[in-house]
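With one protein chain withheld, the remaining protein chains of the complex are depicted in position.
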Amino acid sequence: MISFELTDEQKLAQSMVRDMALTALRPAARDADDREAIPSSILDEIWSTGIVQSQADADQGARSATLNAILLEELAVADASFAIAAAAPIGFLSAIATQGSPAQKKNLLPLFAGDKYRCAAVAIMEPDFGFDVSTIRTTATKTRDGYRLSGIKGLVPLAGQCSHFLVVAQCDGASEAFIVDRDIRGVTVGEKKPNVGLRALAMATVSFKDVDLKPAARLGEGAGCDVQRIVDSARTALSAIMIGTSRAVMEFVMPYTKERVVHGDALAKKQTIAFRLADMRIETDAMRWMTWKAASILEQGGDATRQAQLAYTYAGEQAMWIADEGVQMLGGHGYLRDNPVEMWYRDTRTVSVLEGAIGV
Amino acid sequence: MISFELTDEQKLAQSMVRDMALTALRPAARDADDREAIPSSILDEIWSTGIVQSQADADQGARSATLNAILLEELAVADASFAIAAAAPIGFLSAIATQGSPAQKKNLLPLFAGDKYRCAAVAIMEPDFGFDVSTIRTTATKTRDGYRLSGIKGLVPLAGQCSHFLVVAQCDGASEAFIVDRDIRGVTVGEKKPNVGLRALAMATVSFKDVDLKPAARLGEGAGCDVQRIVDSARTALSAIMIGTSRAVMEFVMPYTKERVVHGDALAKKQTIAFRLADMRIETDAMRWMTWKAASILEQGGDATRQAQLAYTYAGEQAMWIADEGVQMLGGHGYLRDNPVEMWYRDTRTVSVLEGAIGV
Amino acid sequence: MIDFELTTADEKILNSAHEQAIIGRRYARYYDKHEDELTPAEFPEAANLPNPTRLAEEGVSGSSGSRILHSLVMLETYWGGLALHRSKWGLGNTVLKTVATPEQFEKWKNHTIAIAITEPGAGSDPANIRTTATFDRETGEWVINGEKIFISQAQSADAAMVLSRFIAPDGSRGMTTFLVEKGTPGFTVGPQLKKLGIRSHDTCNLLFENCRIPEFNHIKGDFKSTMSVFNDSRPMVGAMALGVARAALDFTREKFAERGIEISYRGGLRSRSAVVDRFIRLEAIYEAALLTVLRSKWLEQQDVPPKVEASIAKAAGGKAARKITQGCVELLGPEALSEDHPLDRCFRDGRIFDIYEGAGEIQRLIIARSILGYTGRDLR
Partner (left out) sequence: MIDFELTTADEKILNSAHEQAIIGRRYARYYDKHEDELTPAEFPEAANLPNPTRLAEEGVSGSSGSRILHSLVMLETYWGGLALHRSKWGLGNTVLKTVATPEQFEKWKNHTIAIAITEPGAGSDPANIRTTATFDRETGEWVINGEKIFISQAQSADAAMVLSRFIAPDGSRGMTTFLVEKGTPGFTVGPQLKKLGIRSHDTCNLLFENCRIPEFNHIKGDFKSTMSVFNDSRPMVGAMALGVARAALDFTREKFAERGIEISYRGGLRSRSAVVDRFIRLEAIYEAALLTVLRSKWLEQQDVPPKVEASIAKAAGGKAARKITQGCVELLGPEALSEDHPLDRCFRDGRIFDIYEGAGEIQRLIIARSILGYTGRDLR
């Protein structure tokens, strides 16, 4: 039955995260971008929401892709990197929780139930121009004792802090995912590699050189997994984050353009500005409902591939437009690092070309 | 040497055609659209400019792709169908004149030097969803006595009036063009097939069923021809026509929006309207210079493929945007056939998806 | 709980609506070519079929709700391009229902009442309305003079609800509404307007020349209550737009399939052909707009009157229809231009929704004023 109604619990969680995002997280965003690191106090704040740990809950009902989408939007209003700091372990855990074998769930999920921030990430992207999620080059070949993994993954968020990676690789002509402990032989986490945006995430390359894996490392073990579902979840999470950044831009430029006087009138009273603000509102609304729809299908166990693709494609276009216009509306001030809009411009271009690495 | 200077001769021709377009041609445009036919008096007006016949001139200096682009723009300000009525025989003749064998030139060009409108057209497009100019299905197979041509061509302008077609076909794995007299056995000109736009052109399907052709029918005879050059010429001509229609829209909506008062102010004083008008001006300018550049390369015998592609692609996007906004600026009046803008909207969508059939 | 699945009850109604739309589509070209003919009140094929609009309005147990369902039925109908049942409800009926006295309502409740607002010099701008009603003391009648244009249902309606200036016996002036029945002397309905598209849509100009009506016909809607009928209609227009847009998408998908072009949603930008990439982006525009329509309708259903959401749905639907119909023709190329296929009609029909019942620009003004806290005077 078509409904846009949040449950009382969802409303409560949304309101709590919204408050925290604006009071505790937003003020720390610029500094984290400058230092290319997220302070542990911020990671602990994010952890305190319980959003990550709930993925590790034995009770399946505790996990909600829809709620995660709602909360990632709120976190991203504060900062996209911070939101991804939550979405990375969520992506890892939700893959384990929905597609892992009983043993995998039993071994891994409890590790993330503690009261300190802990990270793990899906590793899909590869440092290759023209990378596409449908053309993975990392390989896992069957050996006598399991699998041998080889390849390089790029743009792994908080790579230096991850205890595990879920590595997507070609195996016998199909895509599979492998749970890889970062401390085993052949795994090298590279230096952080600054990018145009999401700098606080200190994304790095992780290389896998003839890494020997047990059969138990394969997600779903003998049954394998549906890698597309991991991608669908990632696209949905990225969409949620783009809604958040778009809202950040919109909520920043509205008061700015109302206050800024040009030729005797508030900038917001110019039709071209006002209409663009209206379009920002139209598009953030549309992005949100599309993201909720994809998340809701994921939550109900359905095939969300089409919806996730549409949500991600649309959000990528619109969020980039919104961030670009946000910079424009501030004029020269939008180009200075004194204001957050230029950071949102960089972050949005970054989020909108990532695929994978996180999840709802 | 980079120059945007028209020669005195070009200026004179431009000014003459501009006057005729607005006084004699524009008033006849709506009626021709309604009747799905161009009256012969209009065809004779077009003929009287000499633009078509000059292609048939033995003196190579009489032909100028640049001048043709300039004049097609002016004709299209009156009506896109009327402009194509000129561009169709131009496309045919310029292919003969630049790529034909001496005998082909001698036999064909004089036919078009008379003082009555005469038509011939390049036949490239095929009635097939997903048609692309790079995937022609019509075939010419070598026979003992020449070639046997088979296939169906669609959207041939003024097909019922054409004395000849220049048919592009696959021949021994390459694209070649064949001069086909409409009266020979196996050639059937179909009923006119109304389209969303360019209705006055009465475009029709022409089918070629096992049409036997002499070797002399192959454009360039033994040497063959460069079909891409015909396509480049067509794309350039279509671009010129889209500039004309865009100018028609712009020149119609400017006075309209200045006169129309909404909430106490002229519509043109609303920033959203004024900025769109500014963008119309920016884009028609850009379209024109791109088209001139492609035409100039063609005229100098260079490889114009990239420039023609860029000009056509850009013009297609921008002209569609301009026609669409033109309708919008007139509101409900833009949706009525009382005003020409809805016709330009239909014509532009049509011109911007055609490829081939005409030339500069 | 957030959910986007149709219920079984929804699907039943929508399947029926879609089947009727398939029948409607068979007639669509005929009425596109014969714009002077009114469609019948009920097509022969519809005689034994339920009216899905009525079913949706009446409410169906187990459905997602009558408002949502009604909008989706409308979408299906516009997918076909022609309704098998001509609507007996006009926007003038909404005014009657909202502001008429019980006696007035009783008299005209079964009439189809068109709404007549727009004038040659005035679209959304009341200051320019010139139609004027003066009171004739001697006969106790109102005398109306003026011209109304672009009036939907003009020919098929039984009466028109006319927004007019008035000069009352006491000399006071203002804006009000009058119900003028067909056949009233001095009230002339012009010929069907010649339009780019939606040619089966009954649209004429109305002329009032010393048209006399009794005081009882004075319905006393003011400008605001009259314009507010569009609050309800906005997301519905969005749904109509999306019906046409989906027809274009469906046709394109079908032709792609015939040519072996597969639309995969799995890979990203770098794995796709140009036409598939664009098609996916057009689908996304459709989906985006559809969800804003559903959101607005869902709010109505929660008895939360949508504010900006109704305008968002109209603006998004109108834009989607423009982009999608233009885009599909481009994707399918020259053959798509032909009248042999429905796409040229979609292209023409789809252009109206961002224009009528408040153009996209008007919706953006409403949205901007609302989110910025501006009045109509601040931002216009």
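The chains carry the letters A, B and C, assigned in the order they are written, with residues numbered from 1 in each.
The rule we apply is simple: a contact is a pair of C-beta atoms (placed from the backbone, for glycine too) under 8 Å apart; a residue touches a chain by one contact, two chains touch by 3 or more.
These numbers were taken from a predicted model, which means no experiment stands behind them.
Taking the full assembly into account, the omitted chain touches A, B, C. In the complete complex, the hidden chain is touched by one of C:18, C:86 or C:270, namely C:270. Contact with the chain that does not appear here is found for just one residue of B:62, B:113 or B:286, B:286.
If you put the missing chain back, the residues of chain C touching it would be 268-270, 272-278, 330-331, 333. Interface residues of chain A facing the missing partner chain: 125, 127-132, 154-155, 193-197, 261-264, 272, 316, 320, 324, 327-328, 331-332, 334-338, 342, 345-346, 349-350, 352-355. Within the entire complex, the positions of chain B that touch the omitted partner chain are 1-7, 10, 66, 130-135, 228, 231, 254, 258, 268-269, 271, 274-275, 277-279, 281-283, 285-287, 289-290, 292-293, 296-297, 300, 305-311, 313-314, 317, 355.
In the analysis below, only the chains that are shown with their structure count from here on.
Among the other chains, B has the CA centre that is most remote from the centre of chain A.
Chain B and chain C, compared by their mean Cα positions, are separated by 38 Å. Work out the mean CA point of chain A and of chain C, and you get 40 Å between them.
Touching two or more other chains at once are residues 361 of chain C.
Annotation for chain A: residues 271, 275 touch two or more other chains.
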